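On to chain A.
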Amino acid sequence: MNFDNWVPLLIVIIPLFVSVFIFTLAEDKTKTRSVLNIGASLFSLGLVGFILWGVSSGHHYETRFSFLPGLDFVLRADSLSMLFVTLSSALWMLTTVYAIGYLEGSPHRSRFFGFFSLCVAATLGVALAGNLITFLLFYELLTLATYPLIVHRGTIKVRRAGRIYLMYTLAGGAFLLLGTVLLYSITGTLEFVTGGFLSAFDSSNHSLLILVFVLLMIGLGVKAAIIPLHGWLPHSMVAPAPVSSLLHAVAVVKAGAFGIVRVVYDVFGIEFSVILGLTLPLAIIASITIIYASIRALFQDGLKARLAYSTVSQVSYIILGVAIAGPLAAVGGVVHLVHQGVTKITLFFCAGNFAETLGIHNISQMHGVGRRMPWTMTAFTIGALGMIGIPPLAGFISKWYLGLGALEAGQAWVLWVLAGSSLLNAAYFLPILYVAWFKKPRGDWPAEQKFGKYETSLLLLVPPLITALFVVLLGLFASLPFSALAWSEFIISKEFLL
Partner candidate 1 sequence: MLIDSPHWIIIIILLPILGSVVCFLWREHIVKLALATAVGTVTSVGVLSWQVITNGVQRYELGAWSAPLGIELYLDGLSLLMLLVTAIVGFAISIYASAYFKDDKTNIFWPLWLFLWSALNALFVSSDIFNLFVTLEIIGLSAVALVALSGGANAITAAMRYLLVSLLGSMLYLMGVALLYHSYGTVDMVLLSLRTEMTPTMWLIMGLMTTGLLLKTALFPLHFWLPPAHSSAPVPVSAVLSALVVKASFYILWRLWIVVFPLADHAQANLGFILGLLGSLAIVWGGFQALRQTRLKLLIAYSTVMQIGYLFLAFPLANVMGWKATLYFILAHAVAKTAMFMAAGNILIHRGHDRIADFYSMAQYLPLTISAFALSGISLMGLPPSGGFIAKWLLLEASIVSGQWWWGLVLIVGGLLTGAYVFKVLGYAFIQEDSSNEPYPIGISKRMEWMALGMALLAIVLGFIAPFILRIMDIGSPFAEVLS
Partner candidate 2 sequence: MTPAFLYALVGIVLFSIGLYGLILYKHLLRKILAINILGSGVFLVMVALADRIGDAVPDAVPHAMVITGIVVAVSATALALALMLRVNEETGQAVLPEDREA
């Protein structure tokens, strides 16, 4: 094993070690903890950059060792995994900074950051997994690592939310396991192969493979919050804001969506999925999710709740892109992985700022907040407009490609779904913007904290500004060779040419 074989493992191991180390730190060692956290995430980003450079010069990075009879533990850096890894590492960095600011003075920070790092390790493992069994391992690890974060505050209400979360995710994990074992016993392999290994596999037993697909989709769909498996998501809003942003933008929900992308492209292969007749039902379910969740969002007064339903809706764009079975739509779906992540994390960061600085949890309390916290509100505005899909922001690029792809694949009905959901997005985001910027405050803020001369702590302010900037840049410079869009095009070109 040369150095190239260790690199993917290193990416996953670093946050793991950080996690264990942080657990042993005494509660008051704030500086050590912060330095460790930020240092590790920076180092990780550097490592990611190193891999990207190495891949472009022909290196092949793969960690592999024997795990079960006939199955290996595989971590591989391919184009799709690196997309997710880069997104996760970058957002890890920003969320760490944000969390340090948010939890200032809270109890049990060592415990929190310990599990936080464990979460990151699991997400990176999901991204780098090179076969379905490794994916399953880290997917379940993610469930276990996120539970303590949800119940961090330790109240009865929080415990109940945690219980609901577990019920959904553990049951989902059981479905995923069943599907995986079934698949393995049919085919004898679980490796991710671009173009899908099943397409090369001569099988007459289509009904069994359809069963496998359904089982896998249910298992992955729980985390990806597809209707009707999304029930855990609104309840988990009781978690601290850094957790919500992590869950919604980066880790859990994305892991589910990423898994669906992997299964459709690298297990079944898009042509075989079409042959089996699986893509249309998937597209329909995704569309129902998009519309239903948007409607539910409309009726939420809680800011985080509205954002939660928005996430449910937006993640299904990714699935829709995959299910439309045309290259342009696929590009739209995959690039939305990045765009939605960056945009949504901006919104959640801002929601956390409002809650922490002014005690605001509901939209009805947000009157005039634009005057009090202009920078945060600007970031929020950019994020909201990005979600709606206003050009030249990132969200517009994704929707544009999805629309084009739908036409190309002959699925024009999808255009109605896209249009309808954009209208709904506008309907539930624009009023917030109006109320925040153009209305006068209704009185004193519920629980105001002063943070010195800026509107809020710098640690809380800078991350959303950075991510908002990316929302703009990703959209504006999408046509550049190293943008997320170009990357997605590269991934999809490999997939569809085969």
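Here is how the candidates were picked: all candidates are chains of the complex that A comes from, given by their letters.
In this section, a residue touches a chain if its C-beta (ideal position, glycine included) is under 8 Å from a C-beta of that chain, and two chains touch if they have at least 3 such contacts; residues count from 1.
Since the model is a prediction, treat every value here as computed from it, not as a measurement.
Any copy counted, the candidate of 1 or 2 that touches chain A in this complex is 1.
By the touch criterion given at the top, residues 23, 66-69, 107-108, 111, 136-137, 140-141, 143-144, 147-148, 151, 153-156, 159, 162-163, 166, 170-171, 173-174, 177-178, 181-182, 184-185 of chain A touch candidate 1 in their complex.
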